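Have a look at the structure below, then the notes.
For this view, one protein chain was removed and the others were kept in their places.
Let's look at chain A:
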Amino acid sequence: EDADRGASADLAVVEHRRRLLMEWLAWREEIEHDVAEERQELGMPLDPLEGLIKKTATEADGEEEVIEIE
């Protein structure tokens, strides 16, 4: 019933939420673009962990490795 909470809310509330969601998505798009650009300008990898995670090998291996800890 929680899942349909939105459905029973009146139109004004729904429109308000829609506006908030659109504002949020627009802001996320803007900041993700800006940060990616900034990283490139400074010669930083887009993923800050690029080159760092390699030594723990693949995801599956990484998990196995952790389980061996005493």
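Methods note: a contact is a pair of C-beta atoms (placed from the backbone, for glycine too) under 8 Å apart; a residue touches a chain by one contact, two chains touch by 3 or more; residues count from 1.
One rule holds for everything that comes next: contacts and distances are computed from a predicted model.
Among the names given as "Eukaryotic translation initiation factor 3 subunit I", "DNA-directed RNA polymerase I subunit rpa43", "AIG1-type G domain-containing protein" or "DNA topoisomerase", UniProt records the absent chain under the name "Eukaryotic translation initiation factor 3 subunit I". Annotation for chain A: contacts to the undisplayed chain at residues 2-7, 9, 14, 17-18, 20-22, 24-25, 27, 31-32, 35, 38-39, 42, 44, 48-49, 52-53, 55-56, 59, 62-63, 66-67, 69-70.
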